[in-house]
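For this depiction, one protein chain was excluded, whereas all remaining protein chains were kept in their positions.
Chain lettering (A and B) follows the sequence in which the chains are written, and residue indices restart at 1 in each chain.
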Amino acid sequence: MLKGHLTLRQGSFLLESGPFEIETAGVTVLFGRSGSGKSTLLRAITGLDKHTRGTLSFNGERWQDGAWRLPTQKRDIGFVFQDAALFPHLSVRGNLEYALKRAPKTGGPGLESVAARVGIAHKLDQDVVTLSGGERQRVAIARALLSHPRLLCMDEPLSALDWRAKGELLTLIDELAHETGIPVLYITHAPIEVERLASRVVFMANGRIERIETLREALARPDSPLFDEEGPVSVLEGAMGQTDADGLTPFGTDQVRILLTGACGEKRSATRLRILARDVSLAMDEPRGVSILNHLPVTIERIDPAHEGRVTVACRLADGQLLLAEITAFSRRQLSLEPGASAYAMIKSVALME
Amino acid sequence: MLGLTPGEWQAIWLTAKLAGLTTLILLVLSAPLAWWLAHTQSRLGDITAALVALPLVLPPTVIGFYLLIVLGPQGFVGGRLEDMGLHHLAFSFEGILIGSVVYSLPFAVQPLREAFSAIPPRLLDAAATLRASGPDRFFSVVLPLARGGMLTAIVITFAHTVGEFGVIAMLGGNIAGETRVVSIAIYDHSQAMEYAEAHRLSAILLGFSFVTLFLFYAINRRAMSPLKP
Partner (left out) sequence: MRMLKTLAFAAAVGFSGVSAADEAKIAAASDLKFAFDELKPLFEKQHPEHKLELIMGSSGKFTQQIENGAPFDVFFSADVSMPRKLVESGKAIAPVTTYAFGRVVLWSAKVDATKLTLDDLPKAELRKVAIAAPDHAPYGARAKEALQHAKVWDQVEGKMVYGENISHTAQLIDTQAADIGIIALSLAVNDKLKSKGGYYLIPEDFHQPLEQAYAVTKHGENNKAAHAFAEFMRSEDARRVMRHYGFLLPGEKVE
């Protein structure tokens, strides 16, 4: 639990967090536009800026009190920077040893095993300047883990990477967060990273913390800042099933089954499915004779007011998860949709998050 | 050896001692000063930077003149020393050592400052998150990354002190074994029309300076690794 109220002025920018309590378990994402104060808040939380003022405690331990500040090196945190910030005068192994030498001797996983886990075992004796962007971040993550942090901070670690490396690292970060149990504070301005990783979202704007809520809460409200770019999105949780003879792989829970096609079947570890509301349409009767594979019975829960002639309909699935559909206000009137009504959701396209 | 007289060996040894001690003192003094200059945003930084750079543009005679006034028996520092029953610092090795430190200060501070400025602050943040304390960060990150600048500072400070003349001429008084460094001995020999001696010492200085600079450029080219984060 991070609890406090921090202020920090950087040039003309003022961070004025307001009082906050952030549950630190799983991945907590700091989300906001660039310039909203995410990085500044993270610097204040980690003690990297000596001009920080206010109060902060971590699990009851005092980190900041007025102008007094527990030095960063005594906070037991790990930090993965946007640019990795690897030491250029040390090899990959040297960078990892730097962390290990200064970490408490608690006998956690060794250098070799952590390097192997993040996929850089074969790069250990290389010069860090020869690494690709993705490899650099893997080293940075390994380095942070080897210092045995109680809180792992990541400041837009993927923003400089290509889409393929981004995908691979998202998976790695997600898996490591689960395997190690270390709470993660993760900064991003990309909704897709939030949807992929977050258990909790801290929304920031204009140097303030606007709202702290679970991912589920964040996705359930129609005005969520996560929807600014692509419109409303649903994230369904579930597990992958066995691929059948037709090449279709089921994903979902006991009550809800969504069929995936193509190479999706290879992504065995995926647990989240991302569905844009505009890719979901509604029918009052069970559709027959249509090419769309996935149609699921739903209960209309809420209909948000029309915006530019379109409405977002929140539908409850059989397993209790929420699926958003975006339809025209005209269709809504035609179908006489009202909360409480039963309908069928037709899903045109899904994206497996991994 | 080399056909040098004991007096000339003495001048060479004295010069090496002066340059060596000057370099050592300046490294210790300049490192924190250069670090502060590289990171401060205050007006005081500009003033200090200007003060540090003064010896670059001032005639050495000006520095020598003021130091003579300050360190001499009636001077602020020299006078206090005399009052304490100690000896004032003009015309002594300690005096020209102080003179050399002042005179060569920008040659030590400038390369260190540039080297420190080139170190991305992120790396120090990263070291702090890896539990490195302030001094630990300085020795484990700053110094290794500033090694090119350190080498430059050491070589240039040493060579510049070896080549110093004006300050020592004003402050030193040409005393064998105490203040008669090679450059002063050359001046002395040439004034006394002892051309052979002047030639010998001059050739040694010329050779030393060239070899130093040559080694410096050769080593620097190899030692400088890219500092890209």
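The criterion applied here is as follows: a contact is a pair of C-beta atoms (placed from the backbone, for glycine too) under 8 Å apart; a residue touches a chain by one contact, two chains touch by 3 or more.
If you're wondering where the values come from, they're calculated on a predicted model, not measured in any experiment.
Asks: When the whole complex is taken into account, which chains on show are touched by the absent chain?
Replies: The chain that is not shown is in contact with B.
Asks: For the chain that's not shown, point to the residue among B:Thr23, B:Ser92 or B:Thr129 touching it.
Replies: B:Ser92
Asks: Check each of B:Leu18, B:Leu68 or B:Val167 against the chain that is not shown and name the one that touches it.
Replies: B:Leu68
Asks: Among B:Ala49, B:Val77, B:Leu151 or B:Leu205, choose the residue that contacts the chain missing from this document, as touch is defined above.
Replies: Here the residue in touch with the unshown chain is B:Val77.
Asks: Kindly note down the residues of subunit B that lie in touch with the hidden chain.
Replies: Missing-chain contacts on subunit B: residues 68, 72-74, 76-78, 80-81, 84, 86-94, 97-98, 173-176, 178, 188, 190-193.
Heads up, the rule we're going with is that only the chains that are shown with their structure count from here on.
Asks: How many angstrom lie between the centres of subunit A and subunit B, each centre taken as the mean Cα position?
Replies: It comes to 55 Å between the two C-alpha centres.
Asks: Show me the residue ranges of subunit B that touch subunit A in the complex, using the header's touch definition.
Replies: Against subunit A, subunit B makes touches at 120, 122-123, 125-133, 136, 140-141, 144-145, 225-229.
Asks: Which residues, counting only subunit A, touch subunit B once they are in their complex?
Replies: Per the touch definition, subunit A meets subunit B at residues 46, 48, 71-74, 76-79, 81, 83-89, 98-99, 102-103, 129, 143-144, 147, 153.
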